[in-house]
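Everything below concerns the one structure shown next.
A single protein chain has been omitted; all remaining protein chains appear in their positions.
Now for chain A:
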Amino acid sequence: MNKILLMALLFISYTASAITLDDVQRSFASQPIVRAKFQQERQISGMAQPLHSSGEVLIAKSKGLWWQQQHPFPMTLVLDDSHMVQVMGSQAPQIITADSNPQMFQFNHLLRALFQADRKVLDENFSHVFTDQGNGKWQLVLTPTTTPLDKLFSTITLQGDKVLNRIELNDLQGDFTEISFSNHRLDPRKLTHEEQQRFAF
């Protein structure tokens, strides 16, 4: 009798402590702004060397995603609810609006969903396997179920704890991209004036 009780207690405590996708989502949702550095390694089949790049990223729940590659050449990508802007070197910014091209915005929403672990969007586009890796670490393997994603990626893997640490993209063609994030800063919880300007187009 005691044994059974003990096992039941153990079981309850085990399930209570296991991290779920909902926990991750809740935890991410409590972070209005995440700033981080990223390192990207992209291995394209047929190319001798991998392509390395690095820069800064800013994810603001209210605004969107700001992605600034600094090395090896500057390139900035901004995604908000109604714009998609790419600025490259000295060229004029390329702006795509939601009204003019919903097709591209589908992608935009997905990208933001990845960074924010938005359960609803993920469910619509992927089948997923979530694993608790212990010590508060988790891994989410996503397999695309909708076109055109399923024509591009075989799997997308996310790893993290309180924050997102790594994204792995496995292309169908055998190419591979790994993005790791470091130096996460959650404060200040509001965008600074300078940061707000990044979204002004």
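Here, a contact is a pair of C-beta atoms (placed from the backbone, for glycine too) under 8 Å apart; a residue touches a chain by one contact, two chains touch by 3 or more; residues count from 1.
Please note the rule applied: contacts and distances are computed from a predicted model.
Visitor: As a check of understanding, state which of "AZL_007920/MXAN_0976 family protein", "Electron transfer flavoprotein subunit beta", "MMPL family transporter" or "Multiple sugar transport system permease protein" is the UniProt name of the chain not shown.
Guide: Matching "AZL_007920/MXAN_0976 family protein", "Electron transfer flavoprotein subunit beta", "MMPL family transporter" or "Multiple sugar transport system permease protein" to the record, the invisible chain is "MMPL family transporter".
Visitor: By the contact definition given up top, give the residues of chain A that touch the hidden chain.
Guide: Missing-chain contacts on chain A: residues 40, 42, 44-49, 51, 53, 69, 72-73, 75, 77, 86, 88-89, 91, 96, 99-104, 106-107, 111, 146-148, 152-153, 167, 169, 171, 173-175, 177, 179.
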